[in-house]
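All protein chains of the complex are present and in place, except for one that has been dropped.
Read from first to last, the chains carry the letters A, B and C; within each, the first residue is number 1.
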Amino acid sequence: MTPGSPTEQRRSFGGATLRRAGLLVAGAVFVLWAVATLTFFAIRLIPGDPAQAILGGPGSQASQEALDQVRSDYGLDQPLIVQYFAMLGRLLTGDLGVSYALKLPVADLLAAQLGGTLLLSALSLVLAWVLALGLAIWSTGRGRIASAVGEGIEITTAALPHFWLAAVLIAVFSVALDWLPPVATGTPAGFVLPVVTLAIPLAGFLAQVMRDSLLDAMQQPFVVSARARGESAVGLRVRHTIRHASLPAISLSGWALGWLLSGAVVVETIFAMPGLGRTLLQAVTLRDIPVVTGVVLLVALVYVLMTVLTDLAARIADPRLRQESGR
Amino acid sequence: GCQAAAPEASGEPVSGGTLSYASGDAEPTCLDPHVGGNYPQALLAGQFLESLVSRDDSGEIIPWLAESWTAADDGLTWEFTLRDDVAFTDGTPLDAEAVKVNVEHLKDPATQSSTGYLALGKVDRVDVVSDQVARFVMSSPDSALLESLSQPWLAIESPAGLARGMDENCQAPIGTGPFVVDEWVKQDRVSLVRNDDYTSPPADAAHEGPAYLDAIDWRFVPDAASRYAALQGGQVDVIDNPQPDTIAAAKSNDALTWLDAPRPGAANRIELNSGQAPFDDERVREAFIRAVEVDDGIDSLFFGTAERSYSPLSSVEAVAYSDDALFEHDLDRANALLDEAGWTERDADGYRVKDGVRLTLRFPVSTNQSIPAEQSLFEQVQATAGEAGFDVVIELLDLSSWYGALAAHEYEIVSAPYTKVGPDVLRILYHSDSITPAPSGYFANLAQLDDPEVDSLLTDAASTSDADSRAELYERAQQLILGGYYLLPLYDQQNSFLLSTSVQGARAMPTVSTPTFYDAWLAD
Amino acid sequence: MSDLELQQATAVSAAAHAPARRRGRMPRTGTLVAGAFVLFLLAATVAPELVATQDPNAISPVDAFQSPSPAHWFGTDESGRDIYSRVVAGTATSLLIGISATAIGLALGLVLGVLASFGGRIVDFGVNRLVEVLFAFPGLLLALLVIVVYGPGPVTATVAVGLSTAPGYARIIRGQLVAIRSSQYVEAARVLGRSPARILSRHVLPNALIPIFVLATLGIGQAIVWAAALSYLGLGAQPPAAEWGAMLAAGRTYLATAWWMTVFPGLMIVGTTIATTVLGRALTRRGRGER
């Protein structure tokens, strides 16, 4: 069947955008609600008394009166379902509660941590993209050896644990060469190693995806056509194949960001960077339920936004999507 | 580098500069050490809060915020005379009323103090005698009161600061120290700046007046390798909790200095839970201790930086009593004892069995409290005990789960550090009262040692003000504790700092061995 | 646990593009080497005592931190244990974690995927939302929760990794099944009057199997890497179990002084990932009738 045959243009597209936007928002709200609910109940599986967590955390020697006091202060003596709706109510008003351990509003706490983690993830994503593109472009269409080498690099880097990679990078670039600080300083130099640590395995993965689609794109008739017009090898890549190769990788970037956020736990610990990953780890250890809930909601929100963004990016990069959205 | 002493100061002190400190201890959840009260809080609080008294290198109590003190003969009242030239950094003066407010703050359940609260267990109240004189009224005599008061967890804070409420006070407590909390960026750093009006160094300080350093940049760097790399690269000037292998490397590195400051209180040790089978049988306890071989392991894992201990107390404590004969490795004796105790059969895996039950020892290990080298040592304990037929099951747990396992008595052996100034720590750890759990399930007597004789020795020691008889009581108690094979001492609580040689004049406080940078300066 | 998500995505792309991969891209020698490596792993799993040279848990503190030598091919660790023997001994645990975690993730993913693609519009919608929610839920938190609730250890690590991979698998499998279900050959089977059960069992599942198999081969290595990350956080396999990830995490402490403590377990992880990937692709090619 010929897509785009004249008959298809009988369709009207009016109102579609509005409907799409509505669906997106509804989907996002649903995901956030479900994540909040899931977290609320899952966290209650964790052994340990929230009141103890509030009163100085593990090993606390709080008295019974203090415990009772805290329980009634925080509404922990209410039935679970009441607590649940109380939480939903607070969330609706944008109130994430107060950290058990730090006694600070969770929103303030997370606001301070979000930026760093997002910057770290975003930079890593960009670097991963650049590395992956470079590797994929370098190693495809150059014969078996280059492609075997490229493939080897991809599989290997994709299999590197962050903590190990970080250690090696520090040993080489901080200790042996003394080029970059091993502890993030907030300066651009301090960001280099953490970003590289996160980016390398991701790049290996993205390159795998890109290589496949690059190879596919290079077999396409439009590439041969372009050559027949006198297009150079570089021109072919720049103007044709790269964009095609990027499409699947773009749609994976939403996942990639979630992956980076998980990876950030390890990387933030090693490079001593403030961030959501460390906050989450600490909050789980301290059974700091409001903070855990807050981080999870925030990550879910970022994920939802990222899905929308990648969707948008894919639509920009691939006009066909705009066309065939109804199929 | 040199060992166990303040680094030799060379040259004239210079003022200025920011010292960068990388801490591997957990980031506190509250900077006020009254709240809770753990070592990470003490590390930081030592820079901006001060206590009534301090301790010198020989273990003698020396004046600090209190310039003198007297105890009534019956030990039921203590009068502290405060220095009259000291003000908190918020400008309010240090007076007897402030001391009273601080003690009340510590004793108030709402403060959620645990270390300070326990230490003030026998203090009934504080009366204001005059502006400069505060009287502690005791419910019973406490020979450890001065030692307790020297600890950072009982530091004196500005009443005005405390009045702000816990949330605000936790962010930046106000004290009289040489530095002031400027800003706390969570997960990242605490910025401390010099208190230019500082007047109250402890009696053993090297100089008077304000500190030399302009500021301290206190960073939280949980990863040991990153910390050491940052020190090597000059990104930070001081790190704590270095890996033993890096200490060994630093010893041969002219650019680095090792500051070894074992913590006071209890030594690091493995407690044997005598409250339940199989360690309710002394023969099995002895068999375990005889079977386990740790000396070579301590040597190789700690690269010669840790000394084997044979005492329940830290070597810092003058009254620490050692008896290495009790801990000689003797596999034959271990086997004989186990046979005698009825653990005669062995199963397919080579572990001993009695009445169909395997000789299993659950060993919960807190990943937050044991460094990798110590965890490796525990693996060696596991391997050597296995030769005698013990099935040691190591469980690596996060802190909350670890406390949970202890509270549920789901352990046969455990290692738990305990830091406190003075030998009174023995009472906390081995008095049968400490078996009774707090509502959270927490209890300090993890060996579950329940011996009336030990109890009475420790109670007497705590109320005896005569130093000699007190020392004798503690020695007898330690003999009983060691002789009953309730614990396997390993080494002092390792507390090392690596400093860049440009840091001069830094030392560890002889109280709980936290570093102090009051006398420190940065040479170039 | 988004590593796994990524790995799954790779698998999709690998599966999707497998036919496009030109013959000879992956040299046959590569397949042979990978096969030999997997055989070694199998031997180490089934009969570690035959492959190992020493008792993996025998400590000898005086022999600690020895570099590789004829006596200790991969050197010794901080307790003087033979790293080669520990690597061999750890094969079973690591592979078990890798394989079972992948199996758990795949099984859950398959159930969700089948539900979504065959349960009608409403079920599909519900399952899709569920998967989306699980995706938005940070994978590491899921793992932490499982571990905190049920205690650390290889079993919980396996379950944790498996659980956090399930949504990724579900999404991919659903896509796969939907594609197959709407394929012409399934339509042809309907035209021939075949019952839905028969179509599912004869056409849909068998055809979904190959891409799922590719997913699995990639998943194994990645699951081991994730379990290693849990070990770094101290929540993975418990000592003295010789598990590669735990060895890697332990050896990291001594990276500057004893490189061999991390390099060899690391090589095993990477080698396993590469070998399973290479084999998976080779098998896919065969399944599709290519050489």
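Rule of thumb we're sticking to: a contact is a pair of C-beta atoms (placed from the backbone, for glycine too) under 8 Å apart; a residue touches a chain by one contact, two chains touch by 3 or more.
Operating definition for what follows: contacts and distances are computed from a predicted model.
Asks: So one subunit is absent here. Using its UniProt record, which name fits best from "Peptide/nickel transport system ATP-binding protein", "Cytochrome c oxidase subunit 2", "L-aspartate ABC transporter membrane protein" or "Dihydroorotate dehydrogenase"?
Replies: For the chain missing from the view, the UniProt record says "Peptide/nickel transport system ATP-binding protein".
Asks: Name every displayed chain that the left-out chain is in contact with.
Replies: Counting the whole assembly, the omitted chain is in touch with A, C.
Asks: Just one of A:A26, A:A189 or A:V224 touches the chain that is missing; which is it?
Replies: Answer from the full complex: A:V224 touches the omitted chain.
Asks: Contacts of chain A with the missing chain: which residues?
Replies: 1-8, 10-16, 19, 220-222, 224-232, 235, 239-240, 243-244, 317-320, 323-326
Asks: Please output the residues of chain C touching the missing chain, sorted low to high.
Replies: The missing chain touches chain C at positions 183-185, 187-195, 202-203, 206-207, 287-289.
Everything below uses one rule, namely that only the chains that are shown with their structure count from here on.
Asks: Based on the touch definition given at the start, go ahead and assign the chain network to line, ring, star, complete or other.
Replies: Drawn as a graph, the chains make a fully connected set, so complete.
Asks: Name whichever of B-C and A-B has more C-beta pairs touching across its two chains.
Replies: Pair with the higher count of C-beta contacts: A-B.
Asks: Calculate how many whole Å lie between the centre of chain A and the centre of chain B, each centre taken as the average of the chain's C-alpha atoms.
Replies: Their C-alpha centroids are separated by 41 Å.
Asks: Please compute the C-alpha centroid of chain B, do the same for chain C, then give the distance between them in whole Å.
Replies: Result: the chain centres lie 44 Å from each other.
Asks: Got the chain C residues that touch at least 2 other chains?
Replies: In chain C, the residues touching two or more other chains are 148, 233, 252, 255-256.
Asks: Where does chain B touch two or more other chains at once, residue-wise?
Replies: Within chain B, residues 225, 398, 400-401 contact more than one other chain.
Asks: Within the complex, which stretch of chain A touches chain C?
Replies: 27, 30-31, 34-35, 38-39, 42-43, 45-47, 144, 147-148, 151-152, 155-156, 158-164, 167-168, 171, 175, 201-202, 205, 208-209, 212-213, 215-216, 219, 248, 252, 255-256, 258-263, 265-266, 277, 280-281, 284, 292, 295-296, 299-300, 303-304
Asks: For the complex, which residues does chain C have touching chain A?
Replies: My answer: residues 1-3, 5-7, 9-10, 13-14, 16-17, 20-22, 24-27, 30, 129-130, 132-133, 135-141, 144-145, 148-149, 168, 221-222, 225, 228-229, 232-233, 245, 248-249, 252, 255-256, 262, 266, 269-270, 273-274, 277.
Asks: Which chain C residues qualify as touching chain B in the complex?
Replies: Against chain B, chain C makes touches at 57-59, 61-62, 64-65, 78-80, 148, 151-153, 233-235, 238-240, 250, 252-257.
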